[in-house]
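Have a look at the structure that comes next, please.
Note that one protein chain is taken out, while the other chains of the complex remain in position.
Right after this comes chain A.
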Amino acid sequence: MPIAQNPLSVEVTLPREDVALLKVEGHLDVDTATEFRHHLANQLHHGRRHFLLDLSEVPFMDSSGMNIVLRVYQEARELPGSVHIIAPTPAVRRVLDLTGVSITVPVSESRDEALARVDAGQTGPEAPGTGAADG
């Protein structure tokens, strides 16, 4: 089963007191989403408000992975806090665009860029309706 074939590795570092940087390696799919969810819940529990998700080593993400990202996005927004995605691979970037998640969750090219956005208090495209979604 994919669990054995594609183990998920999540490495957590704290660039700031309230900022958690999660470097994810492996497929984010139905088999690994729960584990990823536990990592995020743990950081929420420890009072982090901003979540930087480095997805540069994630070759594949399905809707289960997407839902975890959206959940932490919703939970962070209520704190209030923010979620940033860093350097997604083309395949993951494609899914983010397809599902419109990139409309809501800002995508940064690097960790420094994401940290700068956290510092600027800019959480990316603001409330739906005001952003790029207008055709």
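By our rule, a contact is a pair of C-beta atoms (placed from the backbone, for glycine too) under 8 Å apart; a residue touches a chain by one contact, two chains touch by 3 or more; residues count from 1.
What we mean here is this: contacts and distances are computed from a predicted model.
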Listed names "Carbon starvation protein", "Extracellular solute-binding protein", "Integral membrane protein" or "SpoIIE family protein phosphatase", matching UniProt entry of the absent chain: "SpoIIE family protein phosphatase"
Identified contact with the non-displayed chain, of A:H27, A:H50 or A:H84: A:H27
Positions on chain A where the hidden chain makes contact: 27, 59-60, 62-64, 66-67, 70-71, 73-74, 91, 94, 97-101, 103-104, 127-129, 132-135
